[in-house]
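Report on the following structure.
Every protein chain except one is present and positioned as in the full complex.
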Amino acid sequence: MTLRRYGTLFLFFLILLSFLAPLFMGPANEAVAPPFSKPLWLDLGSARPLSFNVKEETLSFRWNDKPPTTFSIEGTVSFESPPKEAFLLLITPDRIYKLADFSGGQYFNVDIDSRDVPLKFYLGLDPFVDLPSLVFSERGEYKLTVKSDSEARINLKVAIHVGRWGLFGTDQRGRDVFRLFVAGIKISLLVGISATIIASTLGMGLGLLAGYIGGLIDSSIMRVIDVLLAIPTLPILMVISGVWGRGLWQIVLVLSIFSWMGTARVVRSMTLSLREAPYVENLRALGASTRYILTRHLIPEALPLLLAQMALGVPGAILAEAGLSFLGLSDPLMPSWGRMLHEAHVFGAFTSGAWWLIFPPGFGIVVICLIFMGIGRKLEEQADPRLKESLKR
Amino acid sequence: MMEVRSLSVAYPNGVKAVEEATLTLSPGKILALVGESGSGKSTLLYACLGLLPRGSKISGKVFFDHLDFLSLPEEEQRQIRWKKASLVLQGTMNAFTPVLTMKRQFVEAMEEHLNLKPADAINRAGELLKEVGLDPKFLFRYPHEISGGQKQRCAIAMALCCNPDYLLADEPTTALDVITQAEIINLLKRIVRQRNMGMLIVTHDLALATSIADKISVMHQSRIVEIASSEEIVNRPKHPHTIDLIRSLSMMEEEH
Partner (left out) sequence: MIEEIACSEKVTLVFDKKTEAALTNVSFSVKVGESFALVGESGSGKTSLLRLLLGLIEPTKGRVRLFGKSLDEIGHEELRKIRRNCGYISQDPFGGLPPTLTALQAVLEPLVVTHSSLKKDEINKAKTLLSDLGIEESLWNRKLIQGFSGGQRQRIMLARALITDPKLLFADEPTSMQDVSTRWDLVNQLKNYHQRGMSLIFVTHDLLLAKTITQKGIVLYRGLVCEEGPTALLLTDPLHPYTKALSAALPRLGRPIKIKAKRKPLPSSWEGCVYFSLCPYVFDKCKLPPPLKEVKDGRKVACFLY
């Protein structure tokens, strides 16, 4: 009971997170750190990543740790007048690295990454050398300066990465897993809920039609249901999403086409039994029209059950979406949880032990499914008080 | 002699269903327990046999021929129940398992309580059915193949299978037609006289009670408010509730 309440609270928290967190974070698809960086909280005692926005000519900082994994300097440097001699220097305790030469020009775009081979050649180093461990081999005072004979306007971003990043680390493209995870909440819920709503509406309409009108309409709807139920869903989904494309709404449509049958069956059987219920006969004896009976009694009676069915259907849709995405049948630019698992799998996260790529989306799927199952059970109980009684015992 | 001495029953939710009920029932006699719905009459009957929901509080004593029944451990109660005093269930409702033939149901009951071999049990069941006015062929039928009145007869036969000294019947004729009801009532009367058993019959129908029972006890709001012979109850009711009941019944009969 309490678990269920916490579950619902947690769902609200997730929804809130999916809306608020992006306001404070950059886009999910942006690479922010070296690939496969571990989550920050792993060894708390060791070095922290540093990043600076540089406006001054000289930036000095201390480095008191093991060498970082990478460092990068990005941004622009411009001069009042083209300098005769100007350099970007990194002064370490044991030597001076000339990272860039600005001589003779006026505007420069700086894009230096410690992994770049041209940089290593430029510094006169072997292309296979690990630059950060060479540069940051000593502990002490470090300085980054633009040395020139002209007035310089500097706008540089310096980042020193230590192989650990953010709450959930980074993926194979250096994207923040936490950002991807947050973006995935929205996608998963959107796909899950909208597919179920479409499926339930479809199921309810067809179920009511089949149950109340009966005859040829009933049997043809039921045969369609039989056929759809007999088709193995996943292969068909794969084929259809291959043909229709990999967008979000294609997936929603495909999922809803293949998940309305259960609801239709439930609604139909309920309508059938209600149609013969003594009180419906009683209503007809009062002179009530079919429309009155349908709108005032059958639909309100069926609605709670339908809501429960919907809540129970959401996990199915989320799982199916994750399944399709895991198989690679989703938009690569759309960061859903299934997609995250797919990429983690493709880029060998499973074998290289990059568990932080697997757990967040995996747990996300499991938790959201459990929460919706809980909500569905709760609604089912309210729809059918007998169930509540039997659970109490 | 069956005696109930100041029996009180409270349900697990604290509702007092029976308060300070005292009754005596001699062999060969019929005592009717009459009351409206919710008066506690059925609870009293089930309490006499120790068949109440777990957590119910019972105080007071029930004696079957000086045997203090309620103080016995549960297992012994179970063994004695059918032999000493047996319950006639509402046969029309759900006294029988729908998926077994009557034969199986009889044989299982008798194997359990009398340690009879199946062949003997079938013979005995046939005799019992004859006693309640049914053809032994009925043993081979399923409950749904039998009419309501016949099911009630089977339920009576089932209650008789361990030769109990007392029969406790809970609304044995509810949901039966008047003619069938009359037949069942006459059957019960005959069996009680022939076997010299004591019978406690619970019913909501005072008219029915006065036509079958020697003595009637009227229950109202979980208390027994009046115990008297049928004749007394009809002609000289004392408690206001009984007077009300008799009046509304006689209004039906007399008014034109």
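In order of appearance the chains are A and B, and numbering begins at 1 in each one.
Basically, a contact is a pair of C-beta atoms (placed from the backbone, for glycine too) under 8 Å apart; a residue touches a chain by one contact, two chains touch by 3 or more.
Keep in mind it's a predicted model, so treat the numbers as computed, not measured.
Across B:Glu19, B:Glu131 or B:Glu183, the residue that sits in touch with the chain not pictured is B:Glu183.
Only one residue in the set B:Met1, B:Leu51, B:Leu72 or B:Leu249 touches the chain that does not appear here, and it is B:Leu249.
In the complete complex, the residue from A:Leu23, A:Ala285 or A:Leu333 that touches the missing chain is A:Ala285.
Contacts to the hidden chain, counted on chain A, fall at residues 277-279, 281-289, 292, 296-297, 300-301, 385.
In the full complex, chain B makes contact with the omitted chain through residues 36-38, 148-149, 177-183, 185-186, 204-208, 210-212, 230-231, 234-235, 244-246, 248-253, 255-256.
Criterion: only the chains that are shown with their structure count from here on.
Centre-to-centre, using mean CA coordinates, chain A is 68 Å away from chain B.
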